[in-house]
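The complex appears here minus one protein chain, its other protein chains still in place.
Here is chain A:
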Amino acid sequence: MNPFSSGTRLRDMIRAIRACKTAAEERGVVRKECAAIRASINENDQDYRHRNMAKLMFIHMLGYPTHFGQMECLKLIASPGFPEKRIGYLGLMLLLDERQEVLMLVTNSLKQDLNHTNQYIVGLALCALGNICSAEMASDLAPEVERLLQFRDPNIRKKAALCSIRIIRKVPDLADNFINPATSLLREKHHGVLITGVQLCTDLCKTSTEALEHIRKKCTDGLVRTLKDLANSPYSPEYDIAGITDPFLHIRLLKLLRVLGEGDVDASDSMNDILAQVATKTESNKVAGNAILYECVQTIMSIEDNGGLRVLAINILGRFLSNRDNNIRYVALNMLMKAVTADAQAVQRHRVTILECVKDLDASIRKRALELVYVLVNETNVKPLVKELVDYLEVSDLDFRGDLTTKICSIVAKFSPDKIWYIDQMLKVLSEAGNFVNDEVWYALIVVISNASDLHGYTVRALYRAFQTSAEQETLVRVTVWCIGEYGDMLVNNVGMLDVEDPITVTESDTVDVVEIAIKRHASDLTTKAMALVALLKLSSRFPSCSKRIEEIIVQLKGNLELELQQRAIEFNSVIAKHQNIRSTLVERMPVLDEATFIGRRAGSLPGATSTATAPSVNLPNGVAKPAAPLVDLLDLSSDDVPVPSSSGGDFLHDLLGVDLSPALQQSGTGQGSKSGTDVLLDLLSIGSPSTQGNSSAVDILSSNISNKASVSPLDDLSPLSLSSRATSNAGPMMDLLDGISSTPPAENNGSVYPSITAFESSSLRLTFNFTKQPGNPQTTAIQATFMNLSSNTYTDFVFQAAVPKFLQLHLDPASGNTLPAAGNGSITQTLRVTNSQHGKKSLVMRIRIAYKVNGKDTLEEGQISNFPRDL
């Protein structure tokens, strides 16, 4: 005999492990045992196989690897005796999971055991099958399980019923085979069989509409009768829990009735009486009784409307809500959430109690209550509710603040009655929990501030005050710095004073202090610092008295380790030092940001958000007004002796405008339309600044970087929040000219005309592509996609996505809309730009996916387009 396979018994091993004082000691014991077990496995030792498996299971529970024992499970299962099989199946369920391939090897043993003459062995096989079977095993063994549903012993029938659930979940196609045997289980008297039969039927109804119809028609009355008998049954010690006979069966029956009653008036009617009886007669002083009531309320809320029952249900929930037991309160909150859709008025009555729950000690209850409050908010109660929530924010747990902040911000944005209230609430949130606020929220705040022209002074003063107390909140600092950059003069001069404000005296240098603190604070991240730097540039022109100090700060930053900041500092320094004459125009106030576009984008309605254009990593909301003037001056700069290589003048231009390089630039072709462009631009230059304009390098920069459409788009992006807005209002004549250049040549010079194709057509949707190419850039094709709705329903939330192989580059512009009217009464257009790096060798190919909602239901269409014209 092997010296290692010492015959320690299971009990001794457990004792030895428990006696270990340290983790290392335990590992030692386990290692020794594992070595012994391995040795025994290698010797193919029959006698100890049983015991080894038990040991392995214990070792496994302690968290040690036991994969080497997997084959032993199979051997045990394959052996003829019951004790071996029992431990083998247990090991199988514990040591393996359904994803492991070894499991496939057991299918044959399972099949034999399912047909075994010993019913307990059949039971073991069913148990293992029900707990870990995979889809393949499910379809292999389904006939056996189906047969066992009619086995003589009820204990096998109930196991087979639960196995069937697992099989149907794995292979839904098999559901229809089980409908008839399942419904016959509903007539059983044995509770175990009945409860498993009810569960099987519930699952069948969820999987197959055919089963749902069948069971609804054939079994509803019978189930109602069963529930009635059960509810009225006399005391039976075997099933009694706290004075109720078999609450588990009660609950499963109620659950199945819910599925049957949902969306069917007749079925709902037939169960009204018994539901009313359960709701009124069930004792509610023990967990089991409350569990039944809770299930009953859920069923009442889901089945077709019956006013009286609903009142009863809401009253039960009201009682739950005032219960002292936290569990009961939790489920009440959970259920009220579903009741809101049915009867919002009734739930509103409990608002005060729910609000108290938001402040509960228990995180689970707080979370539920907060979600409930969120759906209860409306225009009339928003002010007091938000006040409560914001007040609570100050004392809330740190780990709850994230959730709470998000919800408050969302409520405030959705229901704010006026701008001043919005700004007030957001400032409170930012000063309390600014670090939990996500970027969208403070972007939105800046957009709102920018639009509220009569509140600029008020806002900047309020922010200044908030900064004094809450300078550690990152997002508050960002918004403060932005507003000081824009409206710093209003802070100093108390412009636009409202009646509600206390006057404050702030000097110019106090204001610069704020920005300096922000820029020098260690915790500030790159975005904050960059925003502060832009604010400084703006202040340098607004506060002449401080310009010396500002210059010093900027000079210090010229040595910053962050490339972004260093570059910016150098640029701004040269603006201050050498271009006094243009500085005031350069740093004028931002034009009002477009609220509508921003909100639209936030709602995700513009599919452009999903296109390949990624958001710039550093997105500076501070920009420069009136781009027409600075653009000309910039030329001047780039021909000056600035420490930026002149070949990257275009980049410099974007940088100075405060916009990070947008991906659009990378897609700009080279030299397209340059001939005509240069002339026009030369003219423009001579208008702009007559002194240096003979310089050819400036012209080169212009022709390569400005005269195509792509470099216009960064200008569009000036208000960094509106990707889709076409800058027209503030662009001035220069922009128009540029636009003109880029759009005229294709119309005239485009020699080749490509036929349109119907790229995709289904019974409900048609997609056509029109192609255009810019001359001089044969690789790039602009595709105009037009979507037509062929059905009689309007599509909403329409989103088009496309993917291309690696040799292609795809850029999607925003679509013209996201709603597609029915029956071809309108269309959505969207422009795609495809660059083919293998132009002439390979033709285009594209895979598309179109998602939309029809009557609120999500629909998805997919397809591949390979019928592009050959030479694209």
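Criterion: contacts are C-beta pairs under 8 Å (C-beta built on N, C-alpha and C of every residue); 3 or more make two chains touch, one makes a residue touch a chain; residues count from 1.
As a convention for this text, contacts and distances are computed from a predicted model.
When the unshown chain is looked up in UniProt, the name that turns up among "Phospholysine phosphohistidine inorganic pyrophosphate phosphatase", "AP complex subunit sigma", "Sm-like protein LSM1B isoform X2" or "Phosphatidylinositol N-acetylglucosaminyltransferase GPI3 subunit" is "AP complex subunit sigma".
Within the complete assembly, A:E98 is the residue of A:E98, A:D176 or A:E861 that touches the hidden chain. In the complete complex, the hidden chain is touched by one of A:L90, A:L812 or A:I828, namely A:L90.
Across the entire complex, the residue among A:F68, A:F151 or A:Y239 in touch with the chain not shown is A:Y239.
Although one chain is not displayed, chain A still touches it through residues 11, 14, 18, 54, 57-58, 61-63, 81-83, 86-87, 90, 93-94, 97-99, 118, 120, 123, 126-127, 130-131, 155, 158-159, 162-163, 165-166, 191-192, 195-196, 199, 238-239, 241, 246-249, 251-252, 255, 287-288, 290-291, 294-295, 298, 326-331, 334, 361-365, 367.
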